[in-house]
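One protein chain is absent from this view; the other protein chains keep their places.
The letters A and B name the chains in turn, as written, and every chain counts its residues from 1.
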Amino acid sequence: MNPATFQTLMLAATLFAIGIVGFLSRKNMILMFLSVELMLAAVAMNFIAFGAHYQNYQGQLFAVLILTIASCEAAIGLALVVSLFKRKATLDIAAWSDLRETDREANVEVPVEQNEPIESYPVLTPAGTDPLVNPVRVSKDGALDTLKA
Amino acid sequence: MLLFFYSCLAVFAGVGFLAFRQPIYSALSFAAVVLATCGVFVMNDAPYLAAATMIVYTGATIIVFLFVLMFAQRSRLQLYDLSRNAPVWSIVIGMLLFSFLFAAIREISIEPPAPHVPSQVAELGKLMFTDFIWTVEIVGLLLLVATIAAIVIAQDAQNDPAEKTESGINVSPALVPVPSASAQTAKRVASARPGGNR
Partner (left out) sequence: MLNLVWLIPLVLMLALLAGVLICLFRKGAELAHVPTIVGLSISSAVSLILLFTSQGGVHVAITEGYTWLSLGGMHVPITARLDGIGLIQLNVVTCISLLVAVYARGYMLGDPGYARFFAIISAFVFAMVMLVLVGNLFVLYAFWEGVGLCSYLLIGHWYRRPSAAKAAMKAFLVNRLADCAFLVGILLLWHGIGLVGAENLATVGRLDFDVIFDAVPALAQRQPDLLWWVGLLLLIGAIGKSAQFPFHVWLPDAMEGPTPVSALIHATTMVTAGVYLLARMSPLLLLTPDVLLIAGWLGAITAVLGGLIALFQDDLKRVLAYSTVSQLGLLFLAFGAGVNGELLPLAVVAAMFHLITHAFFKALLFLTAGNVMHAMGDCIDMRKFGGLRKVLPSTHILFLIGALALVGAPPLAGFWSKEGILGLLTLEIGNPQYGSVFAIWLFMGLLSTLLTAIYTFRAYLRTFWGDVKLPAQAGAHPHEATAMMLAPLYILAVGSALIGLVIASTGALAEFVLPIPFLTDPHAHPHAGWWLVIASVGLVMAGATIAYYSISTSGVAAKRSGVPARFAELTSNRFYLDEVFYFCLVAPTQHLSKMVGIFDSQFIDRVIRRGATIPSAIGGRLRTYQTGVLPNYALTMALGIVALVALAFLRG
C-alpha cells in the first residue's frame, strides 16, 4: 500500500475516533451534531483515499453523496435543535430525559450558586414608622421609597 | 510532506474541537479540521471534492451552526459546556475503536492497479451524470425534502402553542410525572445566567 493512502486512512480513523469521543462526551447538542459531521467527514475521507488508490472516481462520487447526506442531516438537525432550544431555552442534552423511569430524578445539573452582585440591601425602617403600616424598600440607586403612596 | 502537514493540522484541530470549552471555539476548530481535510483531499487527487467540501462545509454548514450557536449562546459558559459526559469511558471507547481501525488498516495489503494518472474533474462529472445519474438525482431530491422539512420543523416550533407552557410537551402530568421538574431546572439554569442582560 502506498504511504499516502495509509496516511490518509490513519487520519480518517483518527478523526472518526475523535468524532466518537466528541459525541459521547460533549453535552451541547450542537457540538454533538458537529461530532457526527466529523465522523461523516472521516468516512468520506476513506472513500477518497481508496478512490485515489484505485485510480477511479467512484470513491469521489460516494464522497459527494456523503456530503449531500451530511448537509441534509445538518439542516434537519439544526432545525430540531432550534425547536428544542425554543422549548427549554437550553442546549443541554440532559434536559430532554422524559423517557427515563418515572421514579428517577432528572439528571440536569443544577448550577452552583454564583456570586452575583447584591442588588439591594436590607434596611431598617426609619424610626417612628410602623413597618406594617408603611413598608419601606431601598431602590437600586440607594434611595428609600415608601410603597404606600 | 504536505499531506503529513495537513494531517497533523487536522488532528490538532480535532483535539481542539474536543478540548475547547467555549462552543464557538469548538465549532471554529471543526472548521479548521474541515479545511485541513480539504487539503488532504487535494493531496489525494480529489480537487473537486476539496472545493465542494470547503464550500458546503466551511462555507455553509459551519456558518449555519455558528449562527445557531450564537443565537443560543449566552456570554457566560453554561454548565453543560463546562463538564464532560463520562470522559474516561468516552476516551477508552475512542482509543479502543481507533486501535481496532489501526490494526485493520495495518492488515490491508492492496496495491494500486495502474500507474498514477492525475485526476480530471471532467471524468468525475461524466461519471456522475451518466452511470450514477439516478443516485445523484435521488440524493438531490433528498436534499430538497430535507430543506422543506427543516423549514417545517422550525416553523412548527414557532407556532406551537405548547411553547407558552414552557414544559413544551403536550403530555398529561399523569403520564410523565416529573417533566415539570426538568422544566423547573431548566428554568433555574436559564435564570441563573449571571447578569446576561447587564
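One rule holds for everything that comes next: a residue touches a chain if its C-beta (ideal position, glycine included) is under 8 Å from a C-beta of that chain, and two chains touch if they have at least 3 such contacts.
This one's a predicted model, so the numbers in the text were calculated from it and none came from an experiment.
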Subunit A residues that touch the omitted chain in the full complex: 20, 23-25, 27, 93-94, 96-101, 104, 107
On subunit B, residues whose C-beta touches the chain left out of the figure: 85-86, 89-90, 93, 96-97, 100, 103-104
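FYI, only the chains that are shown with their structure count from here on.
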Separation of subunit A from subunit B, taking each centre as the mean of its C-alpha atoms, in whole Å: 12
Touch list for subunit B against partner subunit A, complex: 3-4, 7, 10-11, 14-15, 17-18, 23, 26-27, 30, 33-34, 37, 40-41, 43-46, 48-49, 52-53, 56-57, 60-61, 64-65, 68-69, 71-72, 78-81, 83-87, 89-91, 93-95, 97-98, 101-102, 105, 108-114, 116-117, 119, 123-124, 127-128, 132, 135-136, 139-140, 142-143, 145-147, 149-151, 153-154, 156-158, 160, 162-163, 166, 168-169, 171, 176-179, 181-183, 185-190, 192, 194-195
Complex contacts: residues of subunit A adjacent to subunit B: 1-2, 4-11, 13-18, 20-22, 24-28, 30-31, 33-34, 37-38, 41, 44-45, 48-49, 51-55, 57-61, 63-65, 67-76, 78-95, 97-98, 102, 105-106, 108-111, 114, 116-117
